[in-house]
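Input: one structure, supplied below.
The complex appears here minus one protein chain, its other protein chains still in place.
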Amino acid sequence: MSFVPSIKPETAPSGSRSQVLACFEETRALTDALAAPLSAEDQTIQSMPDASPAKWHRAHTSWFFETFILISKMGGHELFDKNYGYLFNSYYEAIGARHPRPERGLITRPSAEDVSKYRSHVNESVIALIENCSDDTWAEINPTLTLGIHHEQQHQELLLMDILHAFSCSPLEPAYAGTTPLPAHDAVSQAWISFPGGITQIGFKAATETEFAFDNESPQHEVILRPYRMANRQVTNREWLNFINDDGYRRAEFWLADGWSHVQNNGWNAPLYWQQDPSNQWSAFGLRGRQPLNLDAPVCHISYYEADAFAAWAGKRLPTEAEWEAAAENVPMDGNLLSSGALRPTPAASTEGLVQMVGDAWEYTQSPYVPYPGFKAATGAVGEYNGKFMSNQMVLRGGSCATPAGHIRKSYRNFFYPHQRWMFAGVRLAEDI
Amino acid sequence: MSFVPSIKPETAPSGSRSQVLACFEETRALTDALAAPLSAEDQTIQSMPDASPAKWHRAHTSWFFETFILISKMGGHELFDKNYGYLFNSYYEAIGARHPRPERGLITRPSAEDVSKYRSHVNESVIALIENCSDDTWAEINPTLTLGIHHEQQHQELLLMDILHAFSCSPLEPAYAGTTPLPAHDAVSQAWISFPGGITQIGFKAATETEFAFDNESPQHEVILRPYRMANRQVTNREWLNFINDDGYRRAEFWLADGWSHVQNNGWNAPLYWQQDPSNQWSAFGLRGRQPLNLDAPVCHISYYEADAFAAWAGKRLPTEAEWEAAAENVPMDGNLLSSGALRPTPAASTEGLVQMVGDAWEYTQSPYVPYPGFKAATGAVGEYNGKFMSNQMVLRGGSCATPAGHIRKSYRNFFYPHQRWMFAGVRLAEDI
Amino acid sequence: MSFVPSIKPETAPSGSRSQVLACFEETRALTDALAAPLSAEDQTIQSMPDASPAKWHRAHTSWFFETFILISKMGGHELFDKNYGYLFNSYYEAIGARHPRPERGLITRPSAEDVSKYRSHVNESVIALIENCSDDTWAEINPTLTLGIHHEQQHQELLLMDILHAFSCSPLEPAYAGTTPLPAHDAVSQAWISFPGGITQIGFKAATETEFAFDNESPQHEVILRPYRMANRQVTNREWLNFINDDGYRRAEFWLADGWSHVQNNGWNAPLYWQQDPSNQWSAFGLRGRQPLNLDAPVCHISYYEADAFAAWAGKRLPTEAEWEAAAENVPMDGNLLSSGALRPTPAASTEGLVQMVGDAWEYTQSPYVPYPGFKAATGAVGEYNGKFMSNQMVLRGGSCATPAGHIRKSYRNFFYPHQRWMFAGVRLAEDI
Partner (left out) sequence: MSFVPSIKPETAPSGSRSQVLACFEETRALTDALAAPLSAEDQTIQSMPDASPAKWHRAHTSWFFETFILISKMGGHELFDKNYGYLFNSYYEAIGARHPRPERGLITRPSAEDVSKYRSHVNESVIALIENCSDDTWAEINPTLTLGIHHEQQHQELLLMDILHAFSCSPLEPAYAGTTPLPAHDAVSQAWISFPGGITQIGFKAATETEFAFDNESPQHEVILRPYRMANRQVTNREWLNFINDDGYRRAEFWLADGWSHVQNNGWNAPLYWQQDPSNQWSAFGLRGRQPLNLDAPVCHISYYEADAFAAWAGKRLPTEAEWEAAAENVPMDGNLLSSGALRPTPAASTEGLVQMVGDAWEYTQSPYVPYPGFKAATGAVGEYNGKFMSNQMVLRGGSCATPAGHIRKSYRNFFYPHQRWMFAGVRLAEDI
């Protein structure tokens, strides 16, 4: 069965039991819906160390609720399976030993069906806990529950990234979401939007008491920005082809030294998943299978190195994360852009001002992923969530066509290594004024 | 369902259509029976480059019949799927491009179920061809059909080796064949059987016109042997423990230089699948799961390097393949030893003369795998079958508890790299007189 | 002969021909003095891809002057050897093909003696050019000449780092600078110096027209700092031992995820060059050979990962580069600290305020090496000098015992990968107020 669910904006968890409950159920259901087109075999494999099997994502997100809520907060909770703690812990060193990441694809048992049972088991227990616990317990578990929901949303996007990569390794190139191409639109004309700079507030500030953000988005703090301009839209595939055709991948002058090494060692000559057929036509592999390159769509599946080199070639630069966040100030983030359920970047309709800030491809910034001034990691094992990764990675902003709508906000900091390409990442240019 | 079939001696293919047909059907059915305890997930993964997924074995053996018989000999045969040629070719360079071996575990589609359909499709076509073809065609296809049957028998053993390795990589250590241990027997006392040496014939000589052997077993030729002795039985786990306890894995003096590198680089300190628990008890993982070490059983899952080092420690040596074959002259090879369906080495009942020559573990010889004098590879793509591998490997003789009975004969030359351990390989000592 | 020259503050190049000339001669002579204790063999080897042979440093710094000044600016300059361009180019892609970095240690010819002749040849030509060129030419070459002098100073420190690493790979552990230990001093007591934060200027601002700085130190720009404290001195070996003895290298909780991988994959349990003898006494290998660990000296040869983990263990953090630079505002940088010619970190004499800001070990900051707002790389090949490396590296500030005095300034940004340890790098703690 190959039915592709839209990724609908889920209810935001917000304090009250019934709201959190609804959001929990919706999120859990979405994960299963995303896995529905996958066979037991599809869910088992791991196509590279960076990726995880779909089955693992489904189990790990359940393990999170079991470990951080059921075991610690629900008296008498019976473990579904005592081995799962070892199998489905991801990074949390404080929680104990765990299965080596690169061997996740060797776990044939539990089966995909067993994992479904595990999910049900955890769902039932969590729902019972939400419905029946005391107000004190509720106050205690609410933040972790909310974190767990957002954690699962992250894995929803990872699941899509990972299965796309897995399918790209098969000579059959299966299509996750059917092979009907998205409707084509013309890209809007490129324009430059000016921003005045100055001192501005960056970072998450809750509008209401129950809004959620990860610890790495705090504390809110002031930064000084110089006047700058940002492109109204993301770079398109057509523009990227110009870069390729101008020998962009063969001219060291545009590249960071580390990027140039990567280009040469890996023979990069186009974004990940692109292919040129014998008659020189380009195609791109995506969740809808291999499709002719849509020249008007935002470029996707590029590394930081490529984004930076493209900017150098174009005589521009990437924005900083502070510039991006300041620019996003007045852009609506209500998730409507996702209503098409698009799983491949689409050009936004012609619009004034900034477009494609969310819902197409994550946007590279030139900012390394480091703690904000005054950053404090959360206490306990969940404190390992973000701070541990604050080296060697770059911040991306916005949100992609594979990002759950409820997971999008202006202060959100996504991060990847500068050579990684399997995420839905694109680029928007900036320049000094 | 975890039902383990006995590996019964199948009918030998021998010339007549009905006999070959029976043998074909029996062999094809056995492969499916061997895969029956495996879930779709189990059948998909590849736990190391040397191994292949169970699903792949099932498809590749079918591809062999489709490619070398149906496509070339059956007018109007419709390919089950045009992609399978690429996916399930193993080595045959002459047949065209093929999927890279180390990526066989990334093939989630076709599913295990699709492969079952493929097998049925091939079976039906082959059976129809056997039943209906002209006598001329029959004469033409009979040798390839017979080769295909023996080829599939080889993959039956590989399937068991590979799934054992795959399961050993899972923290859950699933038991392929249930967890009931085999009945224990005492090992027979070690004794030395003398052989006079002299000029002797080595290699396959068909007793009847329809007997089968691989090309690498021919031509029959004379060799000169010095007088020698061979141990009446294989080395036991008890004896191997003595080697371990005498620091066998830590004393360079016993080891070939290449072997010593392997020991150090890989931290070998016992046969593959052995484990010592905190109270120093040894166990071994096998098709019946993890079991306490049976001290009377033949040692298994050792490399050539280990076999050679053990022999040096014991003040003995390994036999040559000619010595082994000459010694096997009067040993019955009728497959009765396999009647227990044992999938783990068992000590043979006390017996005079050589025991355990077949049916427990393959036995290392000190002979590198090279062509016999006057060897000619078969013509055509199937000529790539054996000759291509005549470098860097060592010959093993006999047959293991995982070898189909019909696949056992005195002249059979099995071969592996000297560092490999995942096959059911043990050791029998020899010495000069 | 093992004579170790002091690294004296050289005349700063400053505009006038005679001043630049004096500085050029002094710098060129210092390089040769640093190489004087090294045999032809010592100068040839490359002990790891990150390092270069001493001979290569001596030739490459000459190649820089030949390529960027003599070839382009001196009519009729005869190349000393046409192969040297290929052999001794380091990174400059714009200049053409170059010998692969990891194979620099395979260049036995030209000999160390040939390289001495090359240096003389370049020296003579450059000196003649300085003395005789027209004022227009002088105006043109002065900046490149000054850059070349600073470039050579960088390689002076690299030469010392690299030979220390090379000698550490020899079982004989040769002492570069004799084996007389430095006089011991007690470390000053740790104290915390407060800084108010606020908006402050960061980056190079020339006090006079002829002062030099690299492009990566510009443009000067404003940053906002929160109030903070910095330790008055660097972390000592005694303090580092406390970290070790508290299982610092075995507790994941203190480490960045990438750092923890490094610790485990490389078996790190102490700074580079440290060793514990059978009676548990620690020693450190340095330019004066292996010496008992000086507990009062600043810790040296640690990676960013280790510095960050130590700070986490200590409940502190690393300063940002802006904090460091702001704190350094009133610290004298006149190079007097180097007057001892110390080639191993020494504790500074007891002093009020910040000590050891320069002259002992480079100090890690938590700032990734990225362009300053408005950064523009220099044009031409020398523009590849710094900007190319602005990814994946961390900024270090100050200057070490191996840094030429004239190379020290408050705005100087040194940078290394977070796993590297062979540079003279230590750590100073900071904290929020």
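Labels for the chains are A, B and C, by order of writing; each one numbers its residues from 1.
We take it that contacts are C-beta pairs under 8 Å (C-beta built on N, C-alpha and C of every residue); 3 or more make two chains touch, one makes a residue touch a chain.
Values in this document were obtained by computation on a predicted structure and should not be read as measured data.
Engineer: Which shown chains does the chain we cannot see touch?
Structural biologist: Looking at the entire complex, the absent chain's contacts are B, C.
Engineer: One chain isn't shown here. Among C:39, C:201 or C:261, which residue touches it?
Structural biologist: The single option touching the absent chain is C:39.
Engineer: In the full complex, which of C:108, C:180, C:201 or C:261 touches the chain missing from this view?
Structural biologist: C:108
Engineer: On subunit B, where is the contact patch with the chain that was removed from view?
Structural biologist: 91, 93-94, 199, 221-224, 226, 252-253, 255-260, 304-305, 308, 320, 366-368, 370-371, 373-374, 388-392, 418, 432
Engineer: Using the touch rule from the top, list residues of subunit C that touch the missing partner.
Structural biologist: Listed in rising order, the touching residues are 39-45, 47, 55, 83, 86-87, 99, 103, 105-109, 111-112, 166, 169-172, 174.
Quick note on the criterion: only the chains that are shown with their structure count from here on.
Engineer: Which of line, ring, star, complete or other matches the graph of chains that touch?
Structural biologist: Graph shape here is a line: each chain touches the next, no loop.
Engineer: Nearest chain to the global Cα centroid?
Structural biologist: So the chain nearest the centre of the shown protein is A.
Engineer: Through what angle, to the nearest 5 degrees, does subunit B rotate to match subunit C on its C-alpha atoms?
Structural biologist: Superposing subunit B on subunit C takes a rotation of 180 degrees, nearest 5.
Engineer: Which chain maximises the distance between its CA centroid and that of subunit A?
Structural biologist: Checked the centroid distances; the maximum from subunit A is B.
Engineer: How many angstrom between the C-alpha centroids of subunit C and subunit A?
Structural biologist: Each chain's C-alpha centroid was found; their separation is 39 Å.
Engineer: Using the average of all C-alpha atoms in each chain as its centre, how far is it in Å between subunit A and subunit B?
Structural biologist: Each chain's C-alpha centroid was found; their separation is 47 Å.
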